[in-house]
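Here we show just some of the chains, and they stay where they sit in the whole.
Which chain is which? They are A, B and C, in the order written, and residues in each are numbered from 1.
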C-alpha cells in the first residue's frame, strides 16, 4: 500500500515574493508532493492559511509521514495544531523537518531544546558528507552531496545528540553542521534534513529528492506494540 | 569550591499526611539537602508554595545543580518558572529528576515526549542493576541496589533513548524499567533516577544517597564554550 | 527480490545429543531456515564441520544476512573465516547473532569487548519487554514476549551500549538483560537477540520467528555509498 504523505508548507514566501513563485510556481509543497507521487507515494499538501492549517484530524489520521517546511511564520502556527501533531508523532506518524523548519514549534517541542544555530546567506557552497553509509536514508547516494549555492547553517546546533547522525555538512565559509539527524520519539521517527531554501532550487535536485523519499520510507510507521500506560494494579507474577 | 545545589520539593504530602511527616519530618527536600551537605555541598531547598516556588532568578543564578521531586501537584507549577528552569538547564545547570518527577512539566519539556509509564503500589521488591559500571554515577556502588519495598514503574517508559543508560530495574511483579538515564541537553546535564517515594524511606539509604551525590558531581557545570547563535554575516574564510 | 539468508549453526549438540536431535531433528539451522523460507526469503544453511565451515567466498558473496548460532565450539571456528565474515559485515552484510552466539569470535571481534555475562540454567521464566515500540524489529509483537522456560543471561553484559536497545529481559530469578541490541558497524547492521537454546524449543515460537524475520529485513543491505579510503592527494577545493 502506498505510503500516505502530507507535505506541509507555511506557503508565505510563495505569496509575497515573485522570485519565490518563479522558482516554485506550485509552492515548495507542490514541488515536494510531485516528486513523492512519482515515487509511488500517496502525497497530499497542507498549508498555514487553510483552516486548522490544513491539518485536521481527518488529514492527520490518514497521514503516515508528515513533511514540514516553515520559515517566517512559525509563531502563527496554533498551539492546538502543534499539540495534535506532537501526539500523532508519538503515536507513530513519521515527521521530516526540512531546513528552516528547525525553528518550528513542533520540532522544538519534540527536541526539548532551542534548536538554535548560526546562519549566513551569501550563496556559498555546501557539501553534505555521508557518515553512516549503511543507513536506509542514503540508499542511492554517493559519498557526498554538493550544493553549489546554499544558505549556511553552522554549529553549535542546539539539539539533542541524534540517535543516528547520517550527514555532516561542510561550508565554504568555514563552518560545519549536523545536517541529517534521525530520532526515535515515542513510536514515531523524526528526520531533520538541512538542505532547502525558498529561492535556491534545491528541492528539484534528484539527490535531495532521493534522500527525502528514502526518509519517508524510513519514517513510515511499523506495527509495533501500542504501550499501555498508567495503573496496573495486578502484578504479572505472584509475589510471595 | 562547593557545588551549589537547590533541592526542590513539591512538599505537599508532607503537609497533608501524618505518615509522610513521620518518615520525612524535615520534608523530602530537607532529607536530601542534609546528606548533600554532609558530602561538602552547598545545598539549599525550595518548595512549591514559596513565592515563585522558591526558584527566583537569584536562586537559580546561584544553582549549579537542581534536584526535582514532585508528585501530586505538577500542574500547579507555573509555566513561567518552568520556562526559566528550562533555560537555565540549557545554559548549563544540572538537573536531577527523582521518581515521580518523571511527570513534572520540566522533565517532559526537556524530553519532548510524554514520559508516561506503568505503575503499581504494592510494596514489591526492586533491584537496580548497573549496566554501565565505568560511569561516574555508580562510583562506590555494587553490582546492584536492592530495595525491599518500592512502588513499581514499568516499561514502556516513553522517553528518548538515554544518551547513557546506567541502571535497569527488575521488579518482583514481572516488569523492568530504565531507572538511571543520563541526557545532555543544551550545555546542561540531566539525570533521571527512579527510586524514591513519599513513605518508603528510600532517601535515607546510603547507596541511594551515594548515587544522588555522584549524580550532582556529574551534572555540575563545566566551563565549555557558550555558543553564539544567529546571524553571522561574515564567513570565517574568504570565498572565491 | 528475495533476501538471501545464510543460517550458520555450529551443529554439534545435534550430533552428540539425542535430546537435542529430538527437539531439532533438522538442526537449529534447519528450523530457522525453514521459517525464513515460509516468509519468502531465500534461506540456506552452513555448519562448522563443512569445508570452510560452509562459509566459502561464493556463499558469503551471495549472502545478504548471516544468522549465527554457536555454543560449545566457538574456538573451533577458524580465524580466517572470522576475518572474512568480519570484512563482509563491514562491507554491508547483515549479521544476526542468537543466544550463546554472544561468545562467538565474530561477535566479540565486532564489539571489541569480552561480551561476557552471567548465566544460569534452571528453566526459569523470561519476559522480554519492548522498550522501542516504533522499531521495525518489533513489528507485529506485543508489549512483551514471555518464555516459560529459558536459560538466564544476566547483566552486566559486557558490550558497547547498543546504537538502539529494543528489548530488555526480566528473569524470574532476579536478573535483567539487554536482550535485543542493534548496532551499525561499517556499512553492516548487527542484531544480537538473546532467546534461543538447544533444548527449549524457542525457535519454533511464532513470536520469536517474527522478531528474527523482522531483523533479517532490518539488517538487509541498502545501496549506500561505498566509502573511498586512503590518500586523496588533491583537495576538493582550491586552497589559497
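We take it that a residue touches a chain if its C-beta (ideal position, glycine included) is under 8 Å from a C-beta of that chain, and two chains touch if they have at least 3 such contacts.
Since this is a predicted model, take the numbers as computed values, not measurements.
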**Prompt:** How many copies of the chain make up the whole complex, given that 3 are shown?
**Reply:** 4
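Note that only the chains that are shown with their structure count from here on.
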**Asked** When chain A touches chain C, do the two copies use mostly the same residue numbers, with over half shared, or different ones?
**Response** same
**Complete:** Chain-centre distance (mean CA atoms) for chain A and chain C, in whole Å, is 33
**Request:** Can you check how far apart chain B and chain C are, centre to centre, with Cα atoms defining each centre and the answer in Å?
**Result:** 37
**Message:** For chain A, give me the residues that contact two or more of the other chains.
**Reply:** 163, 172, 184, 186, 225, 227-228, 236-237
**Item:** chain C contact footprint on chain A (complex, rising order)
**Value:** 92, 127, 130, 132-136, 138-143, 163-164, 172, 184, 186-189, 221-228, 236-237
**Item:** Footprint of chain B on chain A - complex, ascending
**Value:** 90, 109-114, 116-120, 122, 124-125, 152, 154-156, 158, 160-161, 163, 171-175, 183-186, 225, 227-237, 239
**Prompt:** Across the complex, what residues on chain C touch chain B?
**Reply:** 127, 129-133, 143, 154-157, 161, 164-165, 168-171, 174-176, 178, 238, 240
